[in-house]
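Can you read through this structure? Questions will come right after.
Every protein chain except one is present and positioned as in the full complex.
Letters A, B and C mark the chains in the order given here, with residues in each chain numbered from 1 onward.
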Amino acid sequence: MHAGEGEVQTRLSAQEISDFLDGVFPGAMDHFTIEEVRPMYARVRMLFSEFRLRPGGTISGPSLMTLADTGLWVALLAMIGREPLSVTSHLDIDFLRKPAPADVVAETTLHKIGKRLAVGDVIMYSAGENVPCARASVTYAIPSVRLDPPVE
Amino acid sequence: MHAGEGEVQTRLSAQEISDFLDGVFPGAMDHFTIEEVRPMYARVRMLFSEFRLRPGGTISGPSLMTLADTGLWVALLAMIGREPLSVTSHLDIDFLRKPAPADVVAETTLHKIGKRLAVGDVIMYSAGENVPCARASVTYAIPSVRLDPPVE
Amino acid sequence: MHAGEGEVQTRLSAQEISDFLDGVFPGAMDHFTIEEVRPMYARVRMLFSEFRLRPGGTISGPSLMTLADTGLWVALLAMIGREPLSVTSHLDIDFLRKPAPADVVAETTLHKIGKRLAVGDVIMYSAGENVPCARASVTYAIPSVRLDPPVE
Partner (left out) sequence: MHAGEGEVQTRLSAQEISDFLDGVFPGAMDHFTIEEVRPMYARVRMLFSEFRLRPGGTISGPSLMTLADTGLWVALLAMIGREPLSVTSHLDIDFLRKPAPADVVAETTLHKIGKRLAVGDVIMYSAGENVPCARASVTYAIPSVRLDPPVE
């Protein structure tokens, strides 16, 4: 938002994205905090809730999938602005280690925002851990957007 | 269950699997019906609930991922019996068409039950539709099991 | 090609696709035979060659990936006609069993031909086997096409 001339920058701040998502999905951000956005990057925290637990005290797989999907969307919105029409077209996830009954932090790196598709990787960590509990890659189908300067 | 000599068969019926899952995850089967199990195959229905809707009136992505994961697990339990220690290690899903606000039916085909991994495909349809709303493939890490006759 | 009114049909026959691919990639069809195309389906055989072997006498992974990619492309061309501009955007593959040093047959089912993406599953069998050696799903980015009647 405050970058030098010609530099790639975000269109929305973390707070602006959070407000936008809460408008589109009321209550959605009760469970997520956007900790940081940078060009082509976002860090999103999924807050611990009892309803995310599975027997054995680990965070459920669908919760991690939701986090991966959200993390990518946040990174994308930071770049393309308030655009509700983007939809997930593909998600794949590897479950690596049992996540602790705690917050989970997702670090998303966008690799491409093309004319039709945006693709990125998401690495997820239980709060305080330095080895990931899951990795995902996610593709969004996006409406035509103009980035200036372009990132493709 | 009632197959000829040497024929591949299921170890559990649809009802037995449903009872087992409800024991492990109380309430889980409030939202799912196991319609059919055959060797290396299961058909599972996710019952419509308001909480699965997204703005626009479509079933949410995480709901479809949960259905894919459940469908594969049901097909696997039918073959290996009451084995709570299997865990999803990989899931990938393509969202193909907006699912209607209705039940979603998942048809799972198992391709392999190996010594360590089970792999299968899941095709999902909005109830009454004949083109799929999503496809998924899912891998479970499984404890060592003996199938007789083996399917690998 | 010769279907009833309003029925989904292929635009190209197996022979027409083979001729087209050989024109675009001279020599490509020395190693592949298109055995059958039907609406949203293709069966393609990868002919055995020594250069596909890995130590241990199995068909190499990259060969199976090439087969999956080819199988999907054949099924797609059957539907949309001579369209060289389609490109693979995503491929995922699970290696299930060691493929024998023999032909490998790929059965492709297309799930969707949308305005921008085509998605399908590919199941691969060593010739004569009835359990698969690999499964794949493949997405192609396609130019805008008009299907009549539409398949989406």
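The rule is simple: a contact is a pair of C-beta atoms (placed from the backbone, for glycine too) under 8 Å apart; a residue touches a chain by one contact, two chains touch by 3 or more.
Not measured: the values here are computed from a predicted model.
Partner chains of the missing chain, restricted to those shown and counted over the full complex, are A, B, C. The hidden chain makes contact, of the residues C:47, C:91 or C:127, with C:91. The set of chain A residues touching the chain not shown comprises 92, 94, 96-97, 111-112, 114, 119, 121, 123, 131-132, 135, 137, 139, 151-152. Within chain C, the residues in touch with the undisplayed chain are 24-25, 54-55, 61-62, 65-66, 69, 87-95.
Residues of chain B in touch with the missing chain: 89-90, 92, 116-117, 139, 141.
Everything below uses one rule, namely that only the chains that are shown with their structure count from here on.
Taken over every residue number at the interface, the positions common to chain A and chain C amount to over half, indicating a same-residue contact.
Centre-to-centre, using mean CA coordinates, chain B is 27 Å away from chain C.
Inter-chain spacing, taken between the CA centroids of chain A and chain C, is 34 Å.
The set of chain C residues touching two or more other chains comprises 92, 139.
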